[in-house]
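Complex shown without one protein chain; remaining protein chains in place.
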């Protein structure tokens, strides 16, 4: 039996009103230094350069995903019946901790330093951390099982699908939360209806037909949030500058020219990969401090990139279709761009969205009134149409223009 | 020069905050008895039987459309420049008055009594009414020109497109307003963006490419509002009962059996078609009073239908595909249903939506950065996909089940 | 044991999202013809003449109060523990039915025909009605006990306080709902906090100190809603015309001049007081139909009043302080106003608000951390201040001006 708090704890959330915490283990996890670290990592790095309201942290989002897990367990009778108490706790903990391993400016960070956030997340959960201590205190296998959920090891199938699939509580929270903070008019989901229509069949999370319109709407919102918000060229441009800053730091390190001791935690990670203590230090506070510091670096390239970042001198961009390699080469040649000053950014490649629209046919399961299970595209002509037509590729060359 | 008010008048609107009235003619129109009559006609008749919050009137909606016309003229520079003062006034008056001819429970009413609301609207505008007096006082051709806009006579092309097209201020208001009152999560539009991207080219209302996502979102919202709200079977069922009540009244009249003098205004309309004084009397207050009264009628069929309406004993329904005529005939036969007790209701036929998705290719114009104008489907793969796949037909047999 | 539904029923509410119904008895009550009748009675009669969005019905509000009862039982642990299953059902049923006896344009109706809505409510609950049948079927004493709650007989103290006191779920719903529909910016309450701080001590509903700001805010919102919305002179003026219409009908009846058989149900009530069948007929549909009909009455006074009502020709008004009786008499004399054409309307007299601010000191109980219970004014200097200074009286003479 997992201990419950004498008095429910609450967190005031701008989207959900009160978020309730009833279990000791959840309260303890929130208080760990590794979870508190998420306050210091923004959810949407470059996006706030376009949408100034989008300054919220991964802490907010993580609490939000937990809140949806809690709500799912309150609202959906069949979940309460199907999941054991242990699995319910596992579900809530996994929801809370699913992003705990994110680094500062995560996408650029992962890309340059080759350290995926899922791996870091499981290492924080299972390593020598306060989070691990809390989990172990409450149940000996909890840490391991949360990792297995996050890595989708197929051990707790229902919980895994609820946390991460085409339609999961992670996405449901971030779409609404990001829409709220950016001021986007899309992104409001009919969570109540989706939850009400959610049921379990043969260890599969399925949705009754009454959910189809709500799910179509969710997929369209997601589509629009990606193009309007996440893939906004100004946001991309900003992220690319960051990536270049990381890359330059890495290259300076390789050339033994990274001598500032303030960079020591980053060095540790470069040298050893994940390490609890160093990783704990890596957050926006640290990296932003580093960038501010390197805006006075002796290295021209690094200094210049950091100044661009701080003064919001974004990279310019042009569209470059796949058959226009020449156009691109010419520009790179004429402008004498170094590898730190341009990047081809093709959004399709990195868009889970587009891939998902394909896979999606097989992955959002609709339970028909006759008891059969079909994939969404078989009952939604809209989604079927989108799975072939709703693909949009965006390929741009971002490059440092002249700022004087 | 049209007179402006010394002090701007305002109406507090739950969606838009203050709605401002600056022109004498608008203030005068709102005060006419024909416009005030719209307070007594609900916007969504049967829908409130499913969504209890949807109890708002055509008065609210009409003010709302005016408010969007006013906003368009404030926000969109090119409109202010392109439209003369007279056309601006024409635009706002047409927005305000476009629905003034709606009858009580309009769709059923039009269908049974064969009196379209556009015709009634123009007759109210040009006939012997307070509205006509107001318009004539302010400008001699105003009444005639508003009619020409409402009937789409191609005289004031830009104003016509703004008032009624695939993407117009009428739809923009009712989608958001109906969503607000029903509690639907869809239906929030990015009006600011749509207006910001709207421009005029060769007397055409066109939208810059930056509007595409907002328009896609609008079309999807509309699609979902139709299926989730406007075509909800409970709402349809309720409307059908109303239609049958109207039909029974008409048939009793034809058989000279409609002897209640309370029905006199309806009789006038049946006999003479539109007539100002009688039509003014026709509103929800009148029809609801009639239904209450006829719930004690000696005519069994009429009494029974009125009671069903008042006690919310809705018609049952089953799906009947086009190749299932037999199934339907059998049910009608077995249940011994009279013509007042069943109806085949095929939503596609009556759905402007679906038809629109086809026409739409040619009707929402996108202005590309190279100056060319294309139809939306050529630049939006989603809409292209929908124009072939996004069609959904719903054909149901509604019939009086047994209630005892 | 009260029966629960196999599948939870839901109602989509514009304020609360889904309202859930889990018990058979609640579902059955909602389906009765007496409860459905509330769809035909507007919550705020005259107010919609000022705030055009305020067209919602008592049906919406009644469902809303039920929803808050349901929420209270979900959110507040101590309620669940303190109240027996029977009391919980009693609580929810009382919440749902507390307004079921309201007549059309209730305040004017009660005032003229001397039939209070609480009495009618209990007669509907205990009389020969579908509601009574439903209640009796589920539990033999339920009807009687709901009446006792509504009449505040002190039998179920906690339930009574939750339903009707200075801070109850009835007010919480209508303040927010009316604010939502009028577009008022006030009126949003911190329900979550108030519920979270609510507890039970010695059969008293008390609030922990952490609720003080939320309660202050609620009282201020209520104060502002009264003055800005409920007591708006245009709304008052409209109500007064209605009252005069009712009065004229009554007087014509007394003089045996009310010969229209359409008025029969009203006659029954005038003659016999409450009677189930006649009362069921009395709703806005009926009265509005009557007013439309009487707008063609031979009686000049009645016809004229009904026309004013329909054409929104409101009574004028001037302020008349208590020491200005003369001013008033002169105006009445000079304008030759008959008793149907003017009214002194003093809002303080009828304001529960102001009286409540006095009583309030003794009635909202705050539980201090030392376990003692004090009245709100002892711990809130703001409320203490308001209880002496926050009284505002408004005394106006409304009278028929000249309209030609």
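The letters A, B and C name the chains in turn, as written, and every chain counts its residues from 1.
Keep this in mind: a residue touches a chain if its C-beta (ideal position, glycine included) is under 8 Å from a C-beta of that chain, and two chains touch if they have at least 3 such contacts.
It should be emphasised that the depicted structure is a prediction, and the values quoted were computed from it without experimental measurement.
When the missing chain is restored to the complex, the residue among A:86, A:180 or A:253 that touches it is A:180. Note that of A:82, A:164, A:268 or A:288, the residue touching the chain absent from this view is A:288.
Interface note: of C:2, C:186 or C:262, the residue touching the hidden chain in the full complex is C:186. Remark: the residues of chain C touching the chain excluded from display are 184-186, 188-190, 213-214, 216-217, 220, 223-224, 227-228, 381-382, 384-386, 388-392.
In the full complex, the hidden chain is touched by chain A at residues 11-15, 17, 31, 33, 36, 39-40, 48, 50-53, 55-57, 59-60, 63, 180-184, 262, 281, 283-286, 288-293, 310-312.
Listed here are the chain B residues that touch the chain not shown: 8, 10, 17-18, 192-193, 196.
Please note the rule applied: only the chains that are shown with their structure count from here on.
The busiest chain interface, judged by C-beta pairs in contact, is B-C.
With centres computed from CA atoms alone, B is the chain lying nearest the middle of all the protein shown. Note: centroid distance chain A to chain C, computed from Cα atoms, is 49 Å.
With centres defined as mean CA coordinates, chain C is found 32 Å away from chain B. Contact with two or more other chains is made by residues 184 of chain B.
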